[in-house]
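Missing here: one protein chain of the complex. Every other protein chain is in place.
Chains here go by letter, A, B and C, matching the order in which they are written, and residues are numbered from 1 within each.
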Amino acid sequence: MKKLILLMYCPDKKGIIASVTNFFHQRSGNIVYIDQYVDRIQNAFFMRIEVEAELNDTEFDNIKKSFHEELGIPFEMNCDFYLANVLPKMAVFVSKYDHCLYDILAQQSSRKLGCEIPFIISNHKDLEPIAKQFNIPFYHIPVSKDTKESAEQKQLELLQKHGVNFIVLARYMQILSSKIIDEFPSKIINIHHSFLPAFPGAKPYHSAFQRGVKIIGATSHYVTEELDAGPIIEQDTIRVSHGHDVEDFILKGQDLERIVLLRALKLHCERKIMTYNNKTIVFN
Amino acid sequence: MKKLILLMYCPDKKGIIASVTNFFHQRSGNIVYIDQYVDRIQNAFFMRIEVEAELNDTEFDNIKKSFHEELGIPFEMNCDFYLANVLPKMAVFVSKYDHCLYDILAQQSSRKLGCEIPFIISNHKDLEPIAKQFNIPFYHIPVSKDTKESAEQKQLELLQKHGVNFIVLARYMQILSSKIIDEFPSKIINIHHSFLPAFPGAKPYHSAFQRGVKIIGATSHYVTEELDAGPIIEQDTIRVSHGHDVEDFILKGQDLERIVLLRALKLHCERKIMTYNNKTIVFN
Amino acid sequence: MKKLILLMYCPDKKGIIASVTNFFHQRSGNIVYIDQYVDRIQNAFFMRIEVEAELNDTEFDNIKKSFHEELGIPFEMNCDFYLANVLPKMAVFVSKYDHCLYDILAQQSSRKLGCEIPFIISNHKDLEPIAKQFNIPFYHIPVSKDTKESAEQKQLELLQKHGVNFIVLARYMQILSSKIIDEFPSKIINIHHSFLPAFPGAKPYHSAFQRGVKIIGATSHYVTEELDAGPIIEQDTIRVSHGHDVEDFILKGQDLERIVLLRALKLHCERKIMTYNNKTIVFN
Partner (left out) sequence: MKKLILLMYCPDKKGIIASVTNFFHQRSGNIVYIDQYVDRIQNAFFMRIEVEAELNDTEFDNIKKSFHEELGIPFEMNCDFYLANVLPKMAVFVSKYDHCLYDILAQQSSRKLGCEIPFIISNHKDLEPIAKQFNIPFYHIPVSKDTKESAEQKQLELLQKHGVNFIVLARYMQILSSKIIDEFPSKIINIHHSFLPAFPGAKPYHSAFQRGVKIIGATSHYVTEELDAGPIIEQDTIRVSHGHDVEDFILKGQDLERIVLLRALKLHCERKIMTYNNKTIVFN
C-alpha cells in the first residue's frame, strides 16, 4: 500500500472536488486527506489530496497520465504528483553560523526531517568539523566578486550530479544569482532573521534594535530574484524589551531562526506547500 | 443564492467524500468549502461542507430528506444542516464580572458576533446597567441553595419561550444542574479562567499564583455534568513572572478570558465545531 | 501614606543608585520599587523608583526641590515626579472604528484604566451613541483639508480647557499637525494596525495580505512628526494563514489592536514609560 500526494491548482469552476474525488474512488484509491483553498480574487482553486492505493511504478505513471487526460486538460490543471515514501534530496548551503546547521543535522540524524542530505556547501571552512561530526560530505567553495560565476558553476554541477531536489540556505551569507535561482524555482528555502517585510537585507537585528521594536522575528521564504521578497513559508516572533541589546536580539533570534527554518523544511519535505502569485498556500 | 452548511460524522469508509461531493454537484450546488478529519483510533469520519445553491425553504427541506435517504442511512451518518443566513439565538448568563459581557455586547453591537441575543440572565443585579446601556432585556434570577430548582425552572422557561439555541456562561458563578445541561447538549459554552485541565474549580488564579507558574491561561469549553471537564473549544495563554501578584494574574487573565470566549462564540455561531468523545473538532 | 513615583535619566556615573536610595532613606521614605537601565551606547542611566512616605502637598514640593538641588543638578538629571493617587487626564480621539473605543470605555467604567476621560473628540458622528452610552462628553469636530487648521485650534482649546495630560488616538484617521504634536511630546499614543516598521501608513492589512505574511501585528507608539515612526510602546502579533482574506486579517487584527492599545495606555497611566532617542524604556 502506497501513499500518493497530489498538489494541484487550476481556474475555479464548479465540480472540481467531485471530479477529483471520483477519479480516485473509481480506481479503488482511499482518500485519506483532502484540503482545498479558493483564491476568490484570482479565481484560482488549489487542492492537496493524499490517496492510499496499491501501486507499482507503472501504475503510478498510468494514474498520472489518466489524471492528466481526464481532468488535467479539461480543467486546465497544474499538477504535481509525489509518492510519500520517496524522500526529496536537500542540499545545505551555510557560511559561518552553526545554529541552523546543528538543528538540521540533529533532526536528520533522528530521522525527523523527511529528506536526504547528499552534501553541504559553504563559502567558508568554519563549519566543516560539524559536517564531519555528522558524516555529511562538505564542499568548500569560496565566493568572491571575481570567482562568483565559477563558484556557482561548481555548485550547479554538484546539485545536478546528486539529483538535488531543493536547497536550504541555512544562514548562507551570499546572494545567489539567477543562474541558480532559475534552476530551482520555489525550491530554494532561505531563513531571514527578521519578520519580513520589516528589515530586509543585511543586519536586521541591528536595525530592529535601532528602531526600538518590542518583538523580533524570523521568516523562512522561497528565494526569488528580488532579495528577501519571495513567497513567505513560515514566520514567528518573540518579545524583546529595552533591556536587551543587539547581542541579546541575536541570541533570542537564533532560537527563532532554527525553529522557523525547520518548520519550513518539514512542510516542504511533506509536500504541503504550493506557491502562487508570490505567496504560499500551506496545507497543514 | 443561499449558503448551506453541513456538519457530519459517520464510521470511516471508502467513498464518503466522493459520494457527498457528487450529491451536491448533481443538484447544481457549488461546494465553496470542504474540510474533513478522520479519527483513526475511533475509525470515525468528520466533515464540514459549505454549498452555495439557489434554495427556498421547501428545497432546503427536500435536500435534507434526500441526503438522509441516499447517504445518511447507508453511511450511518449523523448530520446537522444549517443555513448560513439564519443566525442562532444565544442567551447570556452572567454574575458580577463585566469584562466578558462588555466584549460580547460590544461585538454584538458591531455585528461581528453572528448571533442574536434575546436576553441576559444573572443571579445578581450588578450588571443590569450594562444590559440597559446596550438595550438587551435583563432578568434577575437569584440563586441560593434553596431556590436553585425554581430558579432553573424560570431560566428554562425563558430559554424555551425565546427559542434559544445556545447559552454562554460569561463568568456565571453558579453550577448548572443536569436539568438545564441535558436540554442543551454541546450548546452551553463556558469560559474557565485557567488552562484546563490545570486548576479546575474555584479560584484558579490563586492556585496558579500559589504554584508559581510562568504562564496562565483561559479555556472555553462546552459544559457537561462533570465540572470543567467538557470538550475544550479554545485556549490561550500569557506569560507571567514572579513579580506579578494574584491581582495582576486576574487582570492579565481577564484579557485572555474575553478573547478566548469570543473566539469560541464566533466558531459556534459559524457552525464550525463538532463534538465527539468529549473533544471538539474545530474546522477553522 | 502616599506613593511617590520618580522617572529619571542622566549621564551614567558611579554612585547614582546609592545617592538616590540614600536621599529617600534619609527622609524616612520606604523604597518599594526600584528598577534601572543603562544604555551603554549612549552612556545614559535611567531609573524608576516608587517611594512610600507620609506627604502633604507642601512636603511633596519640598522633596522635589531638595532632590533637584542635591542630586538633580550635580548628576545632570532629567526628572519627572508623580503622586500615584493623582490620575492623569486622557482625551480620546476617534473616527469610525468602535472596537478600541468600546474597550477603553468598558475598562474605564470598571476602573481598570487608571485615568480620567474628560471627553471624546471625533471627526465623524458615527460613534457619538457609544459616548452617550458611557456618559462621556463627545465633541464632533469635522476635519477637511480646508478646515484642518481651525479644527486643530478647537481641539487644542478643549485640551487646554480640561487640563488634558495625554491623548489617545483610538483609530483616529487623521494625521495631527505639529501644532498639536509639539504641545504633547511623548504624550500622544497611537495604535497602528501592523507590526511596525512593516506596513506604515494607510491600509496595512491590505499590504500584509498582498505580501502573504504568516503573522500580522499591532503597534502602539508615541506620535512624532514622522508618520508611524515614533517610539514604540507595545506590540503583539497573531498567526494568519493563506486561508484568511483581508476581512479576516482586519477582524483578527482588531482584537490585537484593542489589547495592545490598552496595555500601552495602562503603562502610560502608571508612569512606567520613559522615552529617549526615539525609543521607549518600559519599566514593567
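Here is the rule we go by: a contact is a pair of C-beta atoms (placed from the backbone, for glycine too) under 8 Å apart; a residue touches a chain by one contact, two chains touch by 3 or more.
These figures come from a predicted structure and were not determined experimentally.
Only one of the listed residues, B:N78, B:T147, B:Q174 or B:T237, touches the absent chain: B:T237. Think of the hidden chain as still there; on chain A it touches residues 98-99, 102-103, 106, 109-110, 112, 133-134, 251, 255, 259, 262. In the full complex, the hidden chain is touched by chain B at residues 37, 40, 195-199, 211-215, 217, 231-237, 241-243, 245, 278-282, 284.
Across the interface with the omitted chain, chain C contributes residues 14-15, 17-18, 21-22, 24-25, 28, 30-36, 38.
The rule is short, and it goes like this: only the chains that are shown with their structure count from here on.
Superposing chain A on chain C by their CA atoms means rotating through 180 degrees, a value rounded to the nearest 5. Per-chain Cα centroids separate chain B from chain C by 37 Å.
In terms of their C-alpha centroids, the spacing between chain A and chain C amounts to 42 Å.
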